[in-house]
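There's a structure below that I have some questions on.
Here the complex is missing one protein chain, while the rest keep their positions.
What follows is chain A.
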Amino acid sequence: MADLRTTFAGIKSPNPFWLASAPPTDKAYNVRRAFEAGWGGVVWKTLGEDPPVVNVSSRYGSLNYNGNRLMGLNNIELISDRPLAVNLAEIKQVKRDYPDRAVVVSLMVPCVEESWKAILPLVEETGADGIELNFGCPHGMSERNMGAAVGQVPEYVEMVTRWCKQYTRMPVIVKLTPNITNILMPALAAKRGGADAVSLINTIQSVIGVDLDQMAPMPVVGGKGTHGGYCGPAVKPIALRMIGDIARHPELAGIPISGMGGIGSWRDAAEFLAMGATTLQVCTAAMHYGFRIVDDMIDGLSSWMDQKGYADIPSVSGQAIPRFVNWGNLNLKFKTLADINQDACIGCGLCHIACEDTSHQAISKTLVDGKNHYEVIDEECVGCNLCAHVCPIDDCITMQPQPVEGELTWPEHPNNPNRVTA
């Protein structure tokens, strides 16, 4: 049985699955239910200064795709709208009742030293395991020079992180916004400021859709809409890339990463771990199905680790990083060819039309025994995988790697005007 226990910047949890700072961790009632369901930790929904913020009614928008709900979720909710004292009291009691679980408190106060200096002892007093600096919220709070407005300026990230390290002994996790061009800049700034860990990604600025009757972006609040923060399965690829960028960076190597962004299954979790995360945060999947989803995450991850012989989380973490390289390091001599299993083919023609219209005209359509017959033209196939992706049948079209002789990358390629010559 794989050991799922994690120690993240000194914070212990029985498994790597934490609930992200968001509506599911807004108050003790939810958090207790989460712990009862088996979650390893929570990041309490962001606390701010009193008086609390006010939230609007109508807060979420969903991106549905082909009958699947919540492929992406957009929210315009702000930080906790409850008085600080209420949150602090609940955090204290919950941590006392669940000492084995990680309880991290997300914080967002104005970018003023006094504000941070004031709130940190209050949080520390609760017995919480650590703090997460919310430099990520891309909507609402950023208009007030908080959240992503801080996260987008590396100097501010470094400055606030330093204040926090100065005024508390709690581990400091810096939550990064993806609404930047280079995730390394704020990550490096966090490290310079003394951050114990980073967490990412926060939500992405988005307009989820437009209400064509009201002619307003959704969700529509009294006839108007605003941009929100985007999360859910659709953002997973963006998160994986940013996490990998940090994990493979020489100066950042080894900084604990709490990965999040679209994790909905044990498999997603394994991928985040492989790209360098050591704990995982989940929100949308729980908001979609409830806290019970953690069962399969724990169970599935554990079974997979057993099958693959990974004894514990650190042995999985970062496993894909040595093979996460720049494009210029890819072998241009490598070739893979599509192969259609004719016994599995149902004749939908999607591979053909995708290749014919949008790729390399490498799948022929002929009439055989009165039925459309599709075949790969090896000479034309560039191994792009598109056919395999559009095919609705699992393992009907597979990519067959061809024997490779040697390696040739772009830096050495004859077509490269700036090629490296010996």
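Structural remarks
We adopt the following convention: contacts are C-beta pairs under 8 Å (C-beta built on N, C-alpha and C of every residue); 3 or more make two chains touch, one makes a residue touch a chain; residues count from 1.
Going forward, contacts and distances are computed from a predicted model.
Among the names given as "Oxidoreductase/dihydropyrimidine dehydrogenase subunit A", "XdhC family protein", "Chemotaxis protein CheA" or "ATP-binding cassette domain-containing protein", UniProt records the absent chain under the name "Oxidoreductase/dihydropyrimidine dehydrogenase subunit A". Checked against the hidden chain, the listed residues A:Gly67, A:Gly222 or A:Pro403 yield one contact partner: A:Gly67. Across the entire complex, the residue among A:Leu330, A:Ile346 or A:Val404 in touch with the chain not shown is A:Ile346.
Of the listed positions A:Asn145, A:Asn341 or A:Asn372, the one in contact with the omitted chain in the full complex is A:Asn372. Along chain A, the points of touch with the absent chain fall at residues 66-67, 346-350, 352-353, 365, 371-372, 392-393.
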